[in-house]
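Encoded as structure tokens, here's the structure I'll be asking about.
For this view, one protein chain was removed and the others were kept in their places.
This part shows chain A:
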């Protein structure tokens, strides 16, 4: 299981993470919500060492990484091998075909042979509904297709956890739906996931656990049912704003 304790991170004079502690259970989907600039992206990016908190502990199973000390490359690579990140902007490799995008990690990092990697890449592309796009370049994809390729690319690494940082925020609702369906399917297969999203309807469906972040602090951490039935006024207001209830 993945767990963080007392994470602190400042950007200039802004505290992005203010003594944050949270656990992310295995085989479950944890959804992180909160207003823009609340620190949720910083939190999820810290889990993959794309941001470095100044202090705190990162626990991965029985591994304890003290973030206030220098973390060596081997430790970071170890964590990154077991986790994958999906970005709001997809970040596909534009010079590689869709198939090559999915094969690149398995070949370069997992040292799989080409045939094996290609076979699995084809399977994964079929799974995200893009079997016929294997040979095109990423620029020829719609946003929803690109994000599904990015999801396939992360699945190819067989990660223990997938972190998704606002995976559908750049998409219109129809394309968003394509991506959300894929994520729901993966969640049902008990892939451990942590998702930052603004889509409350999706959060309600996919989440086992909700975390609400504001001003670098956690205001709520608990089961999804409790979150949507909370009487915490701040969270009630947030949910109604995100779902356009009182427009």
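The working rule: a residue touches a chain if its C-beta (ideal position, glycine included) is under 8 Å from a C-beta of that chain, and two chains touch if they have at least 3 such contacts; residues count from 1.
To be clear about the criterion, contacts and distances are computed from a predicted model.
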Under which of the names "Cysteine ABC transporter permease", "Act minimal PKS acyl carrier protein", "Response regulator" or "histidine kinase" is the non-displayed chain listed in UniProt? "Cysteine ABC transporter permease"
So which of A:91, A:113 or A:185 would be touching the chain we can't see? A:91
Tell me which residue among A:29, A:83 or A:230 touches the hidden chain in the full complex. A:83
Among A:59, A:137 or A:228, the residue in touch with the chain that has been omitted: A:137
Kindly state which of the options A:39, A:53, A:105 or A:216 is in contact with the chain not pictured. A:105
Contacts of chain A with the absent chain, listed as residue ranges: 48-50, 73, 77, 80-81, 83-85, 87, 89, 91-96, 104-105, 108-109, 137-140, 150, 153-154, 157
